[in-house]
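The other protein chains are all here in position, but one chain of the complex has been omitted.
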Amino acid sequence: MFGYEFYVDPSRCIGCQSCVNACEECETHRGHSMINFDFIDRPESTATAAYVCWHCEEPTCAMVCPADAIKKGEDGIVQSSLKPRCVGCSNCVLACPFGIPKIFPELEQMLKCDMCYDRTSAGKRPMCATVCPSQALAYVRPEEVARRREKPNNVFHFGKQRVVTKVQMMVPESTPVISIDVIDYIWEEAHAVLPQPQ
Amino acid sequence: MPFFRSPSNEPLWHEEFSIFTADERYVSRRQFTKFLTLASLGMFAGNLWLLVRSWFAKTPVYPEAVVGRLGEIPLGGVKLFTYPTPKEHCILIRTGEEEYAAFSQKCTHLSCAVYYSAEKTRLECPCHEGFFSVKDGSVLQGPPPRALPRVTLERRGESLVAVNLVTSQEGRGTLES
Partner (left out) sequence: MADETNNSQTPKRRSGLTAMDGALALVVLLVIVQVWLLSAAVEAFLAGHRETALPAAVVSGLLFLGCFALYVFVVHIDRESRKP
């Protein structure tokens, strides 16, 4: 839908998994949810986070696909893999900085969130945003989100790669960019392998 | 030349197999336009070739050849012969006691062989029902655009001699043959 953006706020996630179940109900991939649902630190806390595909501006998954099966449309949505072309090589699974694409070996195909394209192209919200009770996954106009305390951010650093996405993440106002390099979060600041980008 | 240089720094395969659907359609349209322009150039070249041929074409002089003898074929009968080369098939028709007519047998529509119909006194093409007048080869009916080329005959003694092949200037004739 024009004028609406997708906002992800992990701090609002209550772990109800409504999004996971709602996504599963879609006929095209019944029983398989396209939501990436994380227990952030299960031994220590009950904090959870749910993520959808971030629909990057220059999608890494599309760029590494050897079969030219992943396409990004003019509206900025990165579509799931094209059935006739995908060979199930899982190049995209390895390449995505956010770990979004899911490989289904029994189908020999990759499936991923496509922002419920059948819904959003017809004026409806994606299923996950519709059912999320805390609006951790929200599909609203930017004005509504401007009223929140957190600010939306869509620039990520993944090692030396700078990723700009269509889906925005709500972060504290002081955060300039988000670094999603795995190594950065394995080690504490003192032992960081790569310096944090400024 | 600036028209043939790729406008972006990306390699061509990036543009042709773009991950962005907008670019995919863009490139194919640009290439289609290029292809059509080349086709247009081809047509123009064809017309130029025609022009050159028309400048250098001389009225061809055909050799003489004996076609048949007087009285060889009955009234309303036909004889097939080749003139001026063995590949050009022609048809000789005895239209009257002393009258003969000869034409190229290649229909001017799609080169089927025409045959003579005695009842209708006309040359008929069986492929698409084109009819030619036996008087001058002009088109009476049907798809043929031009008249049948006529073989000029001369009577020399008892023989009929073909002396010339005339590509007729006339197209359609009248309905009376």
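When the chains are written out, they are named A and B in that same order, and each has its own residue count from 1.
As a convention for this text, a residue touches a chain if its C-beta (ideal position, glycine included) is under 8 Å from a C-beta of that chain, and two chains touch if they have at least 3 such contacts.
Bear in mind that the values here come from a model prediction, so they are computed numbers and not experimental data.
Across the entire complex, the residue among A:Pro10, A:Gly76, A:Gly99 or A:Gly159 in touch with the chain not shown is A:Gly76. Contact between chain B and the unshown chain involves residues 3, 7-8, 22, 25-26, 29-30, 32-34, 36-37, 39-41, 43-44, 46-48, 50-51, 53-54, 57, 108, 145-147, 167-169, 171.
The rule is short, and it goes like this: only the chains that are shown with their structure count from here on.
Each chain gets a centre from the mean of its Cα atoms; for chain A and chain B, those two points are 68 Å apart.
Those residues of chain A that touch chain B in the complex are listed here as 59, 62-63, 65, 68, 70-74. Of all residues in chain B, those touching chain A in their complex are 17, 19-22, 24.
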